[in-house]
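One structure, pasted below without further comment.
A single protein chain has been omitted; all remaining protein chains appear in their positions.
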Amino acid sequence: MSFVIDIASGILIALGCFFIVAGAIAMLRLPDVYTRVHGASVIDTAGAGFLLTGLMLQAGASLVTVKLVFVLAVFFFTLPVAAHALAQAALHEGVKPLLSEDRTSGDGKDQAASGRQP
Amino acid sequence: MRLVGLFGGLFLFWLALSGLFAPLLISLGVVACLLATAAVWRLNMVDREAQPLELLRGALTYWPWLVVEIIKSAWNVTKVVLHPRLPISPTMTVVKASQKTPSGIATYANSITLTPGTLTTGVSGHTLTIHALVKDGALDLESGGMDRRVSQFEGTA
Partner (left out) sequence: MMFAAAAMAILVALSMVVIRAIKGPTVFDRVLAGNSVGMLAILLLAVIGFLTGRPQFLDVALTYGLLNLIATLAVLKFFRHGDLAYDAEEDSKP
């Protein structure tokens, strides 16, 4: 039985590490602030979720598992707040998002060439 | 009634975090939880919005659905990012939130931000401004599947 749990938690931890590294690669490769936020959210939701679930399976039914659930809750409640504040502050400062299509006004004109404000 | 529930919740939180059951520490915990409960009572924050116990039943169906959505879209973002040609098409769009209460709109905006690939950049009234990494994510949100789910979740309260 413990062998099965070891295998399952190993798979979950490996998946978590995969998503964490993929999110970090996203933060390196993507072109501007708003797209990089998506990379950070891959790290903080999928990566952290899988990794901490794997650790929970290792810990079994104990207070350690409760604390891991709290850590996960902290991740899931703080990420949207931080991401939203970041996007709003960047928009307020006038950092233009690099867009291939802007559907906010409904005309869908191409803004890819507008670039970033210095 | 809500005050007793709040005290019980805080005390369970204290026990879970400390993990020590010496009489001195438990009595300290009782005093701390009583002080916190009294402070909340003085602030008049004991109401439906601060302790939405009624939402727990809806949360049992909504949160698993949200987790599945997060995993699916995280996989989509990962595919886009690891693709050698980096086929991104960043899109800004506007969606309507059909929720009635402010906390329902906040739940919807936070769910959008939690899902990798879509990000809420602004809220004004019942319209949300969304930044999406690929165009399909923006179109998905415009079709309003998540909006209906959150309204249903809000309606269970």
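For reference, chains read A and B in written order, and residue numbers begin at 1 within each chain.
Assume a residue touches a chain if its C-beta (ideal position, glycine included) is under 8 Å from a C-beta of that chain, and two chains touch if they have at least 3 such contacts.
It should be emphasised that the depicted structure is a prediction, and the values quoted were computed from it without experimental measurement.
The absent chain, not drawn in this view, touches the displayed chains A throughout the complex.
Counting over the whole complex, chain A has residues 9-10, 13, 16-17, 20-21, 23-25, 27-28, 33, 36-37, 40, 43-44, 47-48, 51-52, 55, 58-59, 64, 67-68, 70-71, 74-75, 78, 81-82, 85-86, 89-90, 92-93, 95, 116 touching the chain that is not drawn.
The rule is short, and it goes like this: only the chains that are shown with their structure count from here on.
Distance from the chain A centre to the chain B centre is 15 Å, each centre being the mean of its Cα atoms.
Partner chain B is touched in their complex by these residues of chain A: 18-19, 22, 25-26, 29-32, 34-35, 37-39, 41-42, 45-46, 49, 63, 66-67, 70, 76, 79-81, 83-84, 87-88, 91, 97-104. Put simply, chain B touches chain A in their complex at residues 16-17, 19, 67, 70-71, 74-75, 77-78, 81-82, 86, 88-94, 109-110, 113-122, 129, 131, 133, 135, 138.
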